[in-house]
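Below is the structure I would like to discuss, written out as structure tokens.
Excluded from the complex is one protein chain; the other protein chains are retained at their positions.
And now, chain A:
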Amino acid sequence: MLALDIRNLNKSYPAFQLKDVTFQLEQGYIMGFIGANGAGKTTTIKSILNLLHIDSGEVHVLGKSMAEHELELKQEIGYAFGGVDFYTRSKLKTLTDAIRRFYKHWDEDAYRGYLRRFKLDENKKIAELSAGMKVKYSLALALSHGAKLLILDEPTSGLDPVSRDDLLDIFQSLVVDGEISILFSTHITSDLEKCADFITFIDNGRVIRSSEKNEFVETYRLLNGKESELNDVKDKLISYKINSFGFTGLIHAADFDPSSGIPSTVPNLEEIMIYFARKEHSHV
């Protein structure tokens, strides 16, 4: 079953648009949603959750249309946008007490467990929490009502390496039964290299590619050639840099002829993002 099925989302702003955003996440897996700042990650996530009005497109969650079953489906979705930054003068326990009432399946034990794991003190005020603690508090809320789909916008940003590692561990334990699915956006791609099963890459409002992670990186090659070889491949490169050792450039694996003798490697996620970003600059 598909935990998340997004088809042809369109949303226009005066200076930016989401164009035919389409991707699917199978139940029980982790998908990393990557893209540069301003590429459309948060806009897409808000569209999924019906937090903004889309121009066209369809969102299905756990097999049901979000447009028709929004209230029911939101019981099944846990979401977090960075840290909690409202009612900052309230204590955590006051805010939690208000939020828990919205959920039929609020799991107090799970919530207590996350408070302990994240070392959160319920008697503190939101305003007294550090940026990382605010993120952890919002995650504790998102994880404590038995959600089947977690949609998290930049959950690891602002966290120190130990907390990030702990969080990735939590993500992997959550999907171990194959019931829960996780979509999380990030630009810290090292978080995804290991734990993500699928990658969706958005650039300038369009999904460049959404596929299994290995397949995703293997669609590209990073070339490392002599400057004299550049002209042979130049027009096929997504973008390139020249230095005193030659050039490095990103190319679609399908456009690359290995018999050309130009040394090539499979790029990592970060390299793919960087070369796509350079492409934009070179067109400006």
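Please note the rule applied: contacts are C-beta pairs under 8 Å (C-beta built on N, C-alpha and C of every residue); 3 or more make two chains touch, one makes a residue touch a chain; residues count from 1.
The rule is simple: contacts and distances are computed from a predicted model.
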Protein that the absent chain corresponds to, by UniProt name, given "GntR family transcriptional regulator", "ATPase", "Proton-translocating NADH-quinone oxidoreductase, chain M" or "Peptide/nickel transport system permease protein"
"GntR family transcriptional regulator"
Full-complex touch with the removed chain, picking from A:Ala196, A:Leu223 or A:Leu250, is A:Ala196
Could you tell me which of A:Leu4, A:Ile30, A:Leu183 or A:Ile202 touches the chain that is not displayed?
A:Ile30
For chain A, which residues touch the unseen chain?
28-30, 168-169, 172-173, 175-178, 193-198, 212-214, 265-266
